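Here the complex is missing a single protein chain, while all its other protein chains stay put.
Take a look at subunit A:
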Amino acid sequence: MEKDGRPNWDSPMQFVLACVSYAVGLGNVWRFPYLCQLHGGGGFLIPYLIMLLLEGLPLFYMELAIGQKMRLGSIGAWTSISPYLGGLGLASVVTSVYLCLYYNVINAWSFWYLFHSFQSVLPWAVCPINSNRTGPTEECEVATPTQYFFYRETLNISSSIEENGGIHTGQALCLVLAWAITYLFIVRGVKSTGKVVYFTATFPYLVLFIYLIRGVTLHGAINGLKYMFTPKMAELANPRAWINAATQIFFSLGLGFGSLIAFASYNQHNNNFQNQAIVVSLINSGTSIFASIVTFAIYGFKATLNYENCLDRMRLLLLNTFDLAEDAISMDSVLEWTEKLNTTYPEQFAQIADKVREGECNLEKELDTAVEGTGLAFIVYSEAIKNMPLPQLWSVLYFFMLLLLGMGSMLGNVTAIITPLRDFKIMSRMSNELFSGLVCVFCLLLGLGFTTTSGNYWFTIFNDYAATFSLLFIVLIEVIAVSYIYGIKRFEKDIEDMLGHRPNWYWKIMWAVTSPLLLIGLFIFYIINYIQGGTPTYQAWNKEHFYFLLNRQYGLSLLKVWVRSCLTKSPVIPCTPKRK
């Protein structure tokens, strides 16, 4: 314990692991590989690393410095810098609350899948049989078994955001469990969090390594890896690539939520956070690249499998229509036989011409299907896993890793809420355990809304809008406040006080010039994008028509609300949609 009675990390290693555990989250696994694929494979690393140097590192350093210096949560820290900036801290807390509400639902899904992996046949591997016992259920036949399991059995999703059913009991139970475990990890504050992060920060790497070995030895993985590593340099000219790199670095490091300030506030005064900032940022980016290698190996396996299945279907179709001997057509000769049969028996071929065109087999097309987010984690990956030998083992490992990544990030999110609120005198009269418990129960009760049948649509709103725009604004104000309101000179002196040396010119230029400009650029881009996008739409799973990708429109007028609230000192973004 320090002189002021504030609890401390047991060792600097715990702090580093806590930051790694927080920063390395689901986004590294499911967003970065998607961006890599979208923007030309290996070439995307160039804008990514440049953005890491220009905005990621300096902003990360800055947040750690503020936390360690002020030794308070985000509200207290910004109030110390300037009494008018208290709203900034409050905005961080509110954004963290939004994040906590919906993030643990992902952990609930991971638990659901993890528990369902303990069966001899994975439930997402086969379709359930219809009541006549003649074949699979209609909905499952049109979609794939993995999609059916996710949308029907896991979410029991309704057709639109307006239609509301009851709570999915299984999901609710898993959400309760997720919050119980979160409470277990934070109940003793840094003392318990510090011990937990040894596991949550390191075990995912073990699983990723095991998956790397398994992934590259899978049949067809090399196709995916080749696809990833052939850089398409032309993509670098696309400004979207640079913008996506900037936003990815920004959100991946978890800036603006107040978690880093909260973690750093438990540090010793002379902790060398400069090296730690560099280490954590590099580990975060390295993990993204590592995870995308694994993901692309899996993609390659899945694409090759689908391609070969497609060829086999074509082969059977040709064999059955033209009654040729079974070994007449092999997998390699399907295409040439298609040509031959087309020319020799044109009338008969015309009968199946539609089917042949529909079932056109193309490996490139399979590899091109870029998926991100929950679709990648729960649908694409589980499809790949069900085809591996001993799928139960791989499934358990994979969802356990997702859980650790998600739980590690939750630790940071909840700490970002509890630490600043505990700094208030009123709250500190309550015991630690009771206060943490109240926060967890509050978030749990509100989070139950995401387990209803339309919950996934609400989840998507929160995921896309709750933390993106406001965070940019928060961090922009943060960096301007530190550089110009607090002053670079004072900040330098504080750092010298803590570390023993002043930050060199690179850091100062980034804080004062580059990062603010970059953030303003991103901010403007987001606004333009939003205005140009018209009424926001979302993809709904329509049970009657059995197709996904039905774009519906929100009746929202979010922009008006945003602009109004951004002009006030404490930007608070409500996310309740208003029907026109």
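Definition applied: contacts are C-beta pairs under 8 Å (C-beta built on N, C-alpha and C of every residue); 3 or more make two chains touch, one makes a residue touch a chain; residues count from 1.
Convention: contacts and distances are computed from a predicted model.
Set against the options "UDP-arabinopyranose mutase 5", "Phospholipid-transporting ATPase", "NUBP1 factor" or "Collectrin-like domain-containing protein", the UniProt name belonging to the omitted chain is "Collectrin-like domain-containing protein". Touch with the chain omitted from the figure is made, among A:144, A:192 or A:514, by A:192. Listed here are the subunit A residues that touch the chain not shown: 111-112, 114-116, 118-119, 128-129, 133-135, 170, 173-174, 176-177, 180-181, 183-184, 187-188, 192, 319-320, 323-328, 433.
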